[in-house]
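Every protein chain except one is present and positioned as in the full complex.
This part shows chain A:
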Amino acid sequence: MEHTQTAAVDDARHGHGDTSTKTIWKTFWILLCVTIVEVALAFLHLETGFPSRLVLNAIFIGLTIVKAFFIVAEFMHLRHEIKNLILTILIPLMLFVWFIIAFLADGDSWKNMRKDLSPGTPKQATTVTNEASHH
């Protein structure tokens, strides 16, 4: 997005500059390396259990967004379109922020309800486990 609108439009019309094969292969190597890092981290976790599951998942989600950015920005060329188009695509996608938070929180709440309100009083269940741990 460091290009001016004029430059972006000119490049799009003449078909060189931004879409040069050099950029394409650079993007390919970035995507490949990120995927290799993901798989390597997964194996590291399997072997040593080192990055804890929570940290590992956060890294995976972060790297997924990095990959998504490069595919959309370079391969789909969105980075080099004019700002109006970029905004009309990206602003509606912000709904996903609410979408993800609301639904995952809902799922989590369901799990807690199923655990806490399951048949057999929950208080008994906790005292039983406490007694078990004391002995």
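Methods note: a contact is a pair of C-beta atoms (placed from the backbone, for glycine too) under 8 Å apart; a residue touches a chain by one contact, two chains touch by 3 or more; residues count from 1.
Simple rule for what comes next: contacts and distances are computed from a predicted model.
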Chain excluded from display, named as in UniProt, from "TIGR03915 family putative DNA repair protein", "Cytochrome bo(3) ubiquinol oxidase subunit 3", "Thioredoxin family protein" or "ABC transporter permease": "Cytochrome bo(3) ubiquinol oxidase subunit 3"
Chain A residues that touch the omitted chain in the full complex: 4-6, 9-10, 12-16, 19-21, 24-25, 27-28, 31-32, 35, 38-39, 42-43, 46, 57, 60-61, 64, 67-68, 71-72, 74-76, 81-82, 84-85, 88-89, 92-93, 95-96, 99-100, 103-104, 106-108, 110-111, 114-115
